[in-house]
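What you see is the complex with one protein chain gone and the rest in place.
Order of writing sets the labels: A and B. Residues in every chain begin at 1.
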Amino acid sequence: MLLKELSELNGVSSNETAVRHFIRDRLQGKVETLHTDRLGNLIASQGQTKKGPKVMLSAHMDEVGLMVVGIETNGLLKIKTVGGIDERVLLSKRVLVGPQQIPGVIGAKPIHLQEREERQKPVPLSALFVDIGATDRSDAEKAVKIGDLIAFDTKAACFGDGLFKGKALDDRAGCAVLLNLIENRYDLPLYYAFTVQEEVGLRGATVAAYGINPDLALVVETTSAGDVPPLKKHQASTRLGHGPAISFMDRTLIVQPKLVEALVAVAESAGIPYQFRQTTTGGTEGGAINQTRTGIPAAVISIPCRYIHSPVGVLNLNDFAATIKLVDAVLKNIAQRGLPV
Amino acid sequence: MKELLRNLTAIAAPSGREEPIRALIREELAKYCDELRVDSLGNLIAFKRGGKTKLQLAAHMDEIGVVVTAIDEEGFLRFANVGGVNPHRLVGQRVRFQNGTMGVIGAEKIDDIKELTLDKLFIDLGVASAAEARAKVHVGEMAAFEHSFVDLGQRVVAKALDDRVGCAVLIEALKRVRKPANDLYCTFTVQEEVGLRGARTSAFGLEPDLAIAIDVTATGDTPEAMKLAMKLGAGAAIKVKDVSLITHPRVKDLLTELAEKNNIPYQFEVLPYGGTDAGAIHLTKAGIPAGVISIPCRYVHSPSEMVDLNDVEAAVRLVVAAMEQPITL
Partner (left out) sequence: MQTEELLMALSNAVGPSGREDRTAQIIMDFFTDGEGRHWITGLERDRLGNIILRKAGSGSQPPRLMLAAHMDEIGLIVTSFEEGFLHFSTIGGVDQRVLPGQEVIVHGREDLPGVIAAKPPHLQQPDERKKAVKMEEMVIDLGLAADRLTALVRIGDPVTVKRNCSVLRNNFYAGKAMDDRACVVALVECLRRLKNVQHEAEVLAVITVQEELGVRGAFVSAFGLNPDLGIAVDVTHGEMPGVADYEGFKLGQGPVIVTGPQVHPLIFAKLKNAAEAGKIKYQVEAEVTPRGTDAYAIQIAQAGVATGLVSIPLRYMHTSVETLALDDLKETGRLLAEFITQIDRGFLEGLACY
């Protein structure tokens, strides 16, 4: 299963190599151009010579994780977060360290040795460490280097009623959507950008968009689902099982109203369920692309996902399938009728 | 000027929804420039020929507001901010959607004022059901704050003077300029309040030699205010620094000399917070020297912003002077 394979690859921001190679292998021979740029973005294209607006699809390959910043004399690894991680999710988890995927655990002080008040306070990142079983610093240095990236060690799987759980669904699910479209042919010049370093500031998309210079960009993302207690209904950004989420605004982007209307019209006429992303918080590559050069219209379509940026996220496979359908329908629509803006 | 300000501030046009204000400005300027165009983000660019140096003048058309994020079963709307909105200023405010729908802002029961955050507030459209609400507005629609224009004589009060007063200054300057000595690209920008977005892409397209933004600045002339030197009525403010920009020394000197030469009252401005379009413009491409002419304004980002017409007039004269001065940097 593509989604499972992608989820289990490790690609913490700035070392997306494993993901890039996996995707590159699946693109070989199926696209007209394929190259990796100097930041590591993987960019493929179809129909470069076709008339019609140049469209860029983007999904980011990177995931949040940790980085080794120091090694204690006792061999424990000091860490920092890469991308936005709530430190409270880190305790008592399994991780894989560095290119050799060294197994490690994030330990926690036994409850027996804690003061009662300690349990009420989160453990700060400065007190957390990764244990790879090294006997001392020099032993650790045989396996790990400063700067090595650390990913959650999570196996992906289907569960419940049509749900899927795994790490890095943000945004491997988006990558999977793009890969599902790659064999289709659209009557327009189409660029697939599998980008790097989204989680540390939309950096891959910034340069990819500059290089591609499209007329329109569609960002395929994963967004937080808030259909979980104690969130109230109006605080829920999206809900699982209600289809892909269309953004009207986030912290980095105001989607042009006509573009939102066009996405809605396509979804409705194709009978694809959709919902709005009912929050304006969080940023996406759409913002970076929109601000490129003289301004590039950008829209964001997201798969709702619970518990993103934690070791395990949950999405609904129907939403995933509907997202593929929606992006496909939008591309066909643009190929037929031109840009909606 | 009062009429122009009244008309410009009467329009609801939050960031990303600038169509109505753009239409009004377009109409105002049709006769006064050589070319009018709208770029891909929606910036309105009025071009007037005059000389070799490309001078971009920028004032933003957008204003702060709210955007609907959810509609509940009873028809109450939940919303998020568009730009810098202080929740403490919202309870009891009225909002107007672009289709004319009005609403008032109410709050959940709150025991401690410190707990007042945006997600405890809602908009009441005076409807009894979700269906009725949906017939009037939908999720993603934006509204601006509604407050009438007040003429206090020398000073006027209105919402959205940030930055409709800048738009008014630029419009008036274009009408008054007799012999432009530079190619003028008067840019009425979009989405300033959400991150100087229109200015950034417009400057990339225009690549001017010099840019001057026209915007409001805060003042320190009210009781126990922050220690700021800017005062209402003391003239146009020449910005030296804010968070987005430290003014290019030669641009600062140019504006200062123009003000002195033309006997235009002016003051210098250092604002320890905030930014303007010039911040985005000066970092465009290989760098564009930029400055700001500010209009001192009390109560910025409230529905009752106050400016002094003498300062507005000074700003117009300073902009005209810059337009008519052959500039080499």
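The rule is short, and it goes like this: contacts are C-beta pairs under 8 Å (C-beta built on N, C-alpha and C of every residue); 3 or more make two chains touch, one makes a residue touch a chain.
Bear in mind the structure is a predicted one, so any value in this text is a computation, not a measurement.
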Missing chain -> touching shown chains A, B
Touch as defined at the start, partner being the missing chain; which of A:R203, A:H309 or A:K325 qualifies? A:R203
Which listed residue (B:H248, B:H301 or B:R317) would be found touching the missing chain in the intact complex? B:H248
Which one, B:A130, B:A181 or B:L283, makes contact with the chain that was left out? B:L283
Can you say which of A:G162, A:G211 or A:P257 touches the chain missing from this structure? A:G211
Kindly note down the residues of chain A that lie in touch with the hidden chain. 13-15, 17, 35-41, 67-71, 78, 80-82, 126, 145-148, 197, 200-201, 203, 206-208, 210-211
Those residues of chain B that touch the unshown chain are 220, 226-229, 240-241, 246-249, 252, 267-270, 272, 282-289, 329
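One rule holds for everything that comes next: only the chains that are shown with their structure count from here on.
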Please compute the C-alpha centroid of chain A, do the same for chain B, then give the distance between them in whole Å. 35
Spell out the residues on chain B that touch chain A in their complex, using ranges where they run on. 15-17, 39-41, 67, 69-70, 72, 78, 80-82, 119, 139-140, 191, 194-195, 197-198, 200-202, 204-205
Residues of chain A that touch chain B when the two form their complex: 233-235, 248-249, 252, 254, 256-257, 260, 276, 278-281, 290-291, 293-297
